[in-house]
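Apart from one protein chain that is not included, each protein chain of the complex appears where it belongs.
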Amino acid sequence: MRTSVKKLATAVSTSVALMAAGQAAAEIQIGIAGPMTGPVAQYGDMQFSGARMAIEQINANGGVMGEELVAVEYDDVCDPKQAVTVANSLVNDGVGFVVGHLCSSSTQPASDIYEDEGILMVTPASTSPEITERGYELVFRTIGLDSMQGPVAGNYIASQNPERVAIVHDKQQYGEGIATAVRDTLKDQGVEIAMFEGITAGDKDFSSLVTKLKQADVDYVYYGGYHPELGLILRQARQADLDAKFMGPEGVGNKDINTIAGEAAEGLLVTLPPAFDQKAENQELVKAFQDKGEDPSGPFVLTSYTAVQLIANGIEQAESTDPFEVAQALRSGTFQTPIGTVEYDEAGDMKSFEFVVYEWHSDGSKTPVN
Amino acid sequence: MQDLLYFSQQLINGLTIGSTYALIAIGYTMVYGIIGMINFAHGEIYMIGAYTALIAITGLASLGVAWLPVILIVALICAMLVSSSMGWAVERVAYRPVRGRHRLIPLISAIGMSIFLQNYVHLAQGSRNIGFPALIEGGFNFGSGDGFQMSLSYMQITIFITTLICMTALSLFIARSRTGRACRAVSQDLGMANLLGIDTNRIISATFVIGAALAAVAGLLLGMYYGSVDPLFGFIAGLKAFTAAVLGGIGSIPGAMLGGLILGVAESMTSGYLSGEYKDVISFSLLILILLFKPTGLLGKPEVEKI
Partner (left out) sequence: MAAHNLKHALFCAIITIIIAYPILGLNLVAQGTSVALEGATTATVINVFLAAVAVFLFQLFRDSIMGVFGKVPNLNPMAKRGPISQERRLLMERVFFVAIILLALVWPFIVSRGAVDLATLVLIYIMLALGLNVVVGLAGLLDLGYVAFYAVGAYTFALLSQYFGISFWLALPIGALLAALFGFVLGFPVLRLRGDYLAIVTLGFGEIIRILLNNWTTLTGGPNGIGGIPDPTLFGMEFGRRVKEEGNVSFHETFGIAYSGEHKVIFLYLIALVLAVFTLLVIRRFMRMPVGRAWEALREDEIAARSLGMSRTAVKLSAFTIGAFFAGFAGTVFASKQGFISPESFVFLESAIILAIVVLGGMGSQVGVILAAIAVTILPELAREFSEYRMLIFGAAMVLMMVWRPQGLLPMRRIQIELKEQG
């Protein structure tokens, strides 16, 4: 039964691919789906530049099994509705492999379609645990989960023996997810949580929140969300002489936070994947990015690069472009990538994805905290 | 004692943001008072004012100008100039041709203009949040050493004073000057004012220009107070300011001031005593409640149905 379904799927996907591609028999299409426009386009840029670079380099080295990789790019604006449209056009275009999507809320509805249609998806950026919780066969990621990052931050805060901790988040899937994980970790460690509260993403006035934090007399504030809001909170907290240590996830670890918060960004704690672009073995790659005038330091550039590389490696190991067989190969293999050694568990998550606590400085640099 | 200080601090926070809502709300209320349309693009004009101010400040910084009053005045003038021109042009392009048509037509045109301007700035300046330098720092501290310390920053004082000056000047202008009198005449009866020899087109243009200039003032002040600008923030602020204008009674300038302050205080009290996530729910519910009991807002004149 299982194999017949698989055969059917292969037959369908290859016939669709043949119909759609026609002349392009010696090509493997890789879809890149993410936001090219819209409010989070800057993160989309990271995704696209990483994936494009990987495809370029793989092709320069003779492609995959002698075939060339072709990038097919789709813009989902990080809107769930458009993500479904994009997923359907991917099916249409006979694309077998996708690098994407970026926002968890887009990845989730799109992955339903990919799973049904036999398209292998590797998301370089979506951290919501739910995406890989549904027992899907063709869903992978090259980034850690909110549920991995939260405990790292929570354990760090607990280790500093704080008296009172406030947790603030931006009521988005990403921010609230991590904030919840941090709260649970802290609760397990018996740390008193003075406040667990949401703010409105896109808001600019945090004076009331800062006053409240002051009143609650907290010494640690964990913020789950992105840098625009945290930058303002830091700045307004400094203005009001709030004396607390702030901490955030990788969504705030971005040089833009310095332009907003200025001096107030000094001493901010951030959990980040280890800075892949600082690794010695990646320097050649970093230089390739810099030669193209692109910045490889964004959190999703190299994860996206790795997503493409993994697909290519998977195809080579499976000696087939059938997404199901490639998925099998990814689950069983061990791969050397710019983000480290990658092994997958049944769900499609990496067996280990490390997060490190960094201290951020007002000149935009960061140092690891021990 | 500590609770009282905390309350006063939240009150100050609320009044600060409320007075800037009021500055933006003036633009809505004047336009509505005169031609009876909701200028949805007003929030974007405010955003453009903030961007221009930031461009001017950055430009002056790169030229090496460091004397604060010069920076503030040049930024203010640039922001007011660009915003007013924008206000004038928007009226000319999008509203004048549709004036007097079914009341949905200007509204749709305004929503379209709002989307257009948002994306214009987005395409030209990018979607990222850009930091706004804090030019006025520091402040007074009150309160006891142990427990809660209340603070009133110089920036907040600047905002209060500027708002007060703008409001007074505007009220005087409307009450005393020739143009102001003409404005009032036009808002009473556009056709009649026209017959009496008032150049109504000019008066309407003037309304847009004045509203836009005040929005630019708010843009500069709030940019410095909060600390960043992005192409989408005008829309949210515009929505709040419009709510404030309706709350106070649209068409009434003291109403805009009152509505802005009430809204600001309601928001900061909600964040202070309840939770920040319900801030917008409270302000919109407040609006619905007030309109239910006073359908023309707090200071609005009851409308007589004309036959």
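We just call them A and B in the order they show up, numbering each chain from 1.
As a working rule, a residue touches a chain if its C-beta (ideal position, glycine included) is under 8 Å from a C-beta of that chain, and two chains touch if they have at least 3 such contacts.
Since the model is a prediction, treat every value here as computed from it, not as a measurement.
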Query - Candidates B:L81, B:L152 or B:L298 - the one touching the absent chain - result: B:L81
Query - Among B:L11, B:I115, B:I174 or B:L298, residue touching the chain not depicted - result: B:I115
Query - Absent chain, residues of chain B that touch it - result: 32, 36, 38, 48, 51-52, 54-56, 58-59, 62, 78, 81-82, 85-86, 88-89, 93-94, 97-98, 101-109, 111-121, 123-126, 128, 130-131, 133, 239, 242-243, 246, 250, 277-278, 280-281, 284-285, 287-288, 291-292, 295-296, 303, 305, 307
Requested in this report: Provide the residue numbers of chain A that touch the chain removed from this figure.
Outcome: 5, 8-9, 11-12, 36-37, 75, 79-81, 84-85, 88-89, 91-93, 105, 108-109, 112-113, 116-117, 128, 130, 134, 171-173, 176-177, 198, 255-256, 258-259, 262, 362-364
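Keep this in mind: only the chains that are shown with their structure count from here on.
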Report summary line: Taking each chain's mean CA coordinate, chain A and chain B are separated, in whole Å, by 38
Report summary line: Given the complex, residues on chain B that touch chain A span 2, 6, 9-10, 13-14, 16-17, 126-131, 133-134, 137, 139, 141, 148-149, 151, 153, 155, 222, 226-228, 230, 232-233, 236-237, 267-268, 271-272, 275-277, 279-280
Query raised in the report: Can you list the residues on chain A that touch chain B in the complex?
Result: 38-42, 171, 197-200, 202-205, 207-209, 211-212, 214-215, 227-228, 231-232, 235-236, 239-241, 256, 258-262
